[in-house]
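Omission of a single protein chain aside, the complex is shown with its protein chains in their original locations.
Then we have subunit A:
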Amino acid sequence: MRAKAQLGGGLKRIETQHQKGKLTARERIELLLDPGSFNEYDTFVEHQCTDFGMDKNKVIGDGVVTGHGTINGRRIFTFSQDFTAFGGSLSKMHAQKICKIMDKAMLVGAPVVGLNDSGGARIQEGVDSLAGYADIFQKNVLSSGVVPQISLIMGPCAGGAVYSPALTDFTFMVRDTSYLFVTGPDVVKAVCNEDVTQEELGGANTHTVISGVAHAAFENDIEAIQRLRDFMDFLPLSNREQAPTRHSDDPTDRADPSLNHIIPVDSSKAYDMREIITRLIDDGYFFEIMPDYAKNIVIGFARMGGKTVSIIGNQPLVSSGVLDINSSVKAARFVRFCDAFNIPIITLVDVPGFLPGTAQEHNGIIRHGAKLLYAYAEATVPKITIITRKAYGGAYDVMSSKHLRGDFANPIPAAQRGYIDDIILPAATRKRIIEDLAVLTHKQLPLIYKKHDNCPL
């Protein structure tokens, strides 16, 4: 029976899955976790549906593999939907398996990684299946800010199913084999008379470039899972822990004289903020989040002195680094994640202001810009700000200024200054940030009791 459970929907369907360039649920877990570390839950669960002849059609495990294991020795919980079993569709039992590991993850304080590959609701189970989704949504919300929740979309994910990834902290996709949409091309055609392919409607390119729904996309299953492992290394296991520190050979006092002149003094000249970022951080290794969306702001994870930090920088290379609706929303959600999980925020400011115009005003730049302002003002993690050149207007306040409980605001000499602590030599910026981070290790700000805040949405 255990051997049979390993095969999910059977050899034939596994072969079909492989032909699409996709791996099976179990193969994906093997790649995700350290070899031999997987402990499976509920291997032998089957659905309990008796309608539509389903009592004669059962697959051991019911379309999802769940359990826990380690990534580079650190515990995570995971579920991996099995497209070979009923197309990975979500039944009551399937949902219960997922809810169980989410509960366990909350209990012990470990992240939840979902590998999504599902045709949607198990149609034969009707409202039981929909209830299953709602159970998962509820747990997503309760877990939010307690343990990191990550979704990797590795196949279809449509209809109500999309809202679970949307509620998690990060959504990644695999190019050409994954789709996310609320309604598929057929319904779009019937209702709106629009002709659109799955890829155009909800492929990786759409969600990483146009909609901003997904945070990154990867070439194939192997690469996506490898990158997901690298990503998990940046995160604390829960909000009870500090951001992790890993061994690094990059000297903390490494001076970088080229920083003294990479930034053009002429403020109309552009430069690539990512170049500044990679020179400051450990090993130049920057895990950029949403690299192809709202490119006028750059966000991502890095390490400094081995410790995870988040980096947010205006990007002078794109629209002079102006703040607009999309870049404000992109950065705001990232700031809130980092604050929830004790990840220090390093902000590199070179901002000419907010983008003017009717397009922005009519679409609510006030409301959306307020999100970033709110997020920075609310954050209690260490906040270090480096003004690389200019900080004008309201955007100066927004970008992690002193006035929003910023801890250190250091302009480099090219900067046109506001309220500042000290002018630092660009070459010594790395050393200075790492020293400041050390000072702030045990930073504490009292939180005022509230049921919850009312962040602008």
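Some points to look at:
Throughout what follows, a contact is a pair of C-beta atoms (placed from the backbone, for glycine too) under 8 Å apart; a residue touches a chain by one contact, two chains touch by 3 or more; residues count from 1.
Here, contacts and distances are computed from a predicted model.
Protein name for the hidden chain, per its UniProt entry and selected from "Large ribosomal subunit protein uL29m", "Propionyl-CoA carboxylase alpha chain, mitochondrial", "Nuclear pore complex protein Nup85" or "Trafficking protein particle complex subunit": "Propionyl-CoA carboxylase alpha chain, mitochondrial". Touch with the chain omitted from the figure is made, among A:221, A:324, A:350 or A:407, by A:221. Of A:135, A:199 or A:233, it is A:233 that touches the chain left out of the display. Residues of subunit A in contact with the chain left out of this view: 18, 20-23, 27, 30-31, 34-35, 37, 70, 72-75, 175-176, 218-223, 226-227, 233, 237, 241-242, 244-250, 256-262, 275, 278-279, 282-285, 306.
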